[in-house]
Each structure stands twice: as structure tokens, then as C-alpha cells.
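Here the complex is missing one protein chain, while the rest keep their positions.
The first chain written gets the first letter, and so on, giving A and B; residue counts start at 1 in each chain.
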Amino acid sequence: MPDIFNIFIRSVFIDNMVFAYFLGMCSYLAVSKSVKTAGGLGLAVCFVLAVTVPVNYLIDKYLLQPGALAWLGEGFADVDLSFLSLIIFIAVIAGMVQLLEMVIERHMPALYMALGIFLPLIAVNCAILGGSLFMQERNFPTVIHSFSYAIGSGLGWLLAITSMAAIRERLKYANIPEPLRGNGIAYIITGLMGLGFMAFLGF
Amino acid sequence: MKKYLGPLSKDNPILVQTLGVCSALAVTAQLKPAVVMALSVTVVCAFSNLIISLIRNTIPPRIRIIVQLLIVSFWVVLVDLLLQAYFYEISKLLSVFVGLIITNCIIMGRLEAFALSHKPWPSFMDGVMNGVGYGLVLVVVAFFRELLGSGTLWNHQVIPKALYQIGYLNNGLMILPPMALILVGVMIWIRGSRVDR
Partner (left out) sequence: MRKFSNTYIYVYVSALVLLISVVLASVSIGLRPKRDANVTREKYQQILKAAGYKDISKKNVVSFFQEIAEPEMGNEPSEQYRIRCADGNSGIVVRVNGKGLWGPIWGYVVLSEDGTTIKGVSFAHKSETPGLGAKITDDEFSNAFIGKKLYNQNGAFTSVRVIKKGQEGDIREENRVDAISGATITSRGVDEMMRGVKRD
């Protein structure tokens, strides 16, 4: 149990998707112009991570890893399908996003209105695939660990994009050198925020 | 030839279109992985463009995103397997970031915007040039990070030992991930001030 909590806290603050690994930067820079839309996209990312990472965890553990097919019988114990993991992960993510979109549209129209336009964008958000790949690399012992990691990373991303959007809203009133406006200053601010987040590492 | 040169500066994918930053910056602490990453992206981008352009008339529009993802991931896995076999140390340095080339927005963006509507050869060139434009930024960032952060280039010591003896120190800050972003910001600044707006 302390393990699970530890993973959660670490993935929100220390191994933050945006500040430590630059994942999901494209949509992070494109959609961080207002706090409201940023929050919407952040929630959607959180949601999709929380669904796809555990699903990919189970697929990885029981289908793809070397020796994962052992439950099928002796003869399958040597099969190593890990070279397929990338393709399968991305297929699961694309499929899940499509499925979620349909389910949410049908049963939760309010949420759909809030997330709707962002959901299709997410299939190609690196943070989502990154979540699954880091999950695979880090070898979590149980599916609960991977779930806690997914939620933590999602919240970390949400935190990053909403605070960035808040800063950019204030930035409109700042006197920035002409060539630096727009993306230039956005990169530098993200870098500075990243430096700030490094304080959570503790030295 | 001239029409292909846009991605190097005018339409540079990272500096101007802010695409593909995701998988890029985490590998720029040293020059070597940055160059390998740039080459991998160029190869994946060029050949995915080529294939998609060759089969563009047979792709049903409704499932084109899935088809694109499949083709891109095919090339990425291929590159990954080759790296593991021939450049093992570097493939370990790049770890998951090779896989993340799949979601690199440059590649999907070029497929969608260019390869689906152009002939194979221009598509291939477009892929190469976008990969190179992307690689250029990566290499510049990695150059400064490795030089100032570790005093080395391509793992060879370039800052003379004598300098350290009179008190020169490596800038540890450069190794930290956020510095990559700040360097890109500065590059945008320099580029922006040289180009007419």
C-alpha cells in the first residue's frame, strides 16, 4: 500500500510527464491558452490514461512479455512477442479513445460536451503512449500499481497544463520582446516551471 | 530542389510549427543519442511518407488514421529492432523514446498534410527534409547541452583540463531536462529576431 501511494505522488510531482519527460508537449503548447479548455483537455488525458495503462498492463503481462504465454501451456513458455508491444499499445489506445467517445456521448452527454472535442486529439498525444511505455519499462508488480501510476501521471499533466494556461493568461499583459512572443516564451516558461518542480526531488 | 528546403528554417517543425517536441528533448543531454534520434525520425518520416503516398488511392478515408498509425509503427518497430541489433548502447540510452516516435506529431502531420495528396517522390523528399529540420534543432540543443554541461562532445573531452585547474566548472544545470526547453525558447527568439515578421 505505501508503495502505491509513493508511485502516485512521484508521478504527479517528480516524474511529471511534461516537466521531466516533455511528453504531450504538442497539445500542451497548443491548448494552454485559456484555463478552461486546458482543464478540459487535462481531464480527458487523465481519463484516457487511467483506462489505457491498466489495460495495456494486462495485455503486456499476459500476452506480450517473454514467457507471458506460459498460461497457454508448456509449449508457449518461450514465445516472446514483445516486439509487437508498440503496435498493440497504440492500437489499444486508438480503439479505447474511439470506444470512450461513443460511450460518453451516449451515457454522459454533459461530460461529452466538456471533453468532446479533445477526445479524438488524444489518440496521438505522446503522454498517453508514453504512459504505457513507461509502465512497461518500470515493471509494476500489480495492475493496481499501474493504475496508481496512470492516475498520478494524468493529474501531473493536468496540473502542468492548467498552471501553464493560468500563467499565459496573465502573460498577455506583459511586455515581452517581439520575437519571443508566443511559443518562444512558452518554452522558456515551461523550462522555468520544470526547474521549480525539480525542487520536489529533494537534495 | 528549393521547394523542399522550407522545413529547415521557414517552416521548421519544432521552431515554427511546434510539432514533435515530445519525444525530442529528453534525448538531447548528449550529442550521440540526439543524432541517432534525428536519423531515426528522418528514416521513419521519409519511408512512412513514401508508403502512404504509394497506397494513397487505396486507403478508405474512414480508417486512414488507423492505417497511418499502422504504417508509422511498422517503421518505428523496424528501426527499434535494428538499433537493438547494431547500436545496442544507444538504443538503451534512447529507451522508450524510440517508441514515442509513433506519436511524434511531425510524422502524422506530414502524412495527413502532404503524403495523402502528393506523388511518392515529393512525399519522400518532404519526409526527409522535415526529419532533417527536426534533427537540426535537436543537434544544436544537444551540442550546447553536452558542451556546457559535461565539457565533452560526442563523449570526447573538448574543454581542456587546464581550464578546470584555473577554476572552470561544468554547468550542471545544462544536464537537467528543463534546460532543453529554455534553449529551444532561445533558439526561437534568435530565429524570430532575424526573420522579418
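The criterion applied here is as follows: contacts are C-beta pairs under 8 Å (C-beta built on N, C-alpha and C of every residue); 3 or more make two chains touch, one makes a residue touch a chain.
This one's a predicted model, so the numbers in the text were calculated from it and none came from an experiment.
For the omitted chain, the shown partners it touches in the full complex are A, B.
Checked against the hidden chain, the listed residues B:Leu54, B:Leu148, B:Ile175 or B:Ile190 yield one contact partner: B:Ile175.
Note that of B:Leu54, B:Leu70 or B:Leu148, the residue touching the chain absent from this view is B:Leu70.
Residues of chain B in touch with the missing chain: 29, 57-63, 66-67, 70, 74, 77-78, 81-82, 84-86, 88, 95, 175-176.
Residues of chain A in contact with the chain left out of this view: 10, 14-15, 83-84, 87, 134, 137-139, 201-203.
Heads up, the rule we're going with is that only the chains that are shown with their structure count from here on.
In this assembly, the C-alpha centroid of chain A lies 21 Å from the C-alpha centroid of chain B. Taken in their complex, chain B has these residues touching chain A: 18-26, 65-66, 69-70, 73-74, 76-77, 80-81, 95-96, 99-100, 102-105, 108, 176-182, 184-186, 188-193, 197.
Chain contact summary for the complex, chain A toward chain B: residues 19-26, 29-30, 83-84, 86-87, 90-91, 94, 123-130, 133-134, 136-137, 177-180, 183-188, 190-195, 198.
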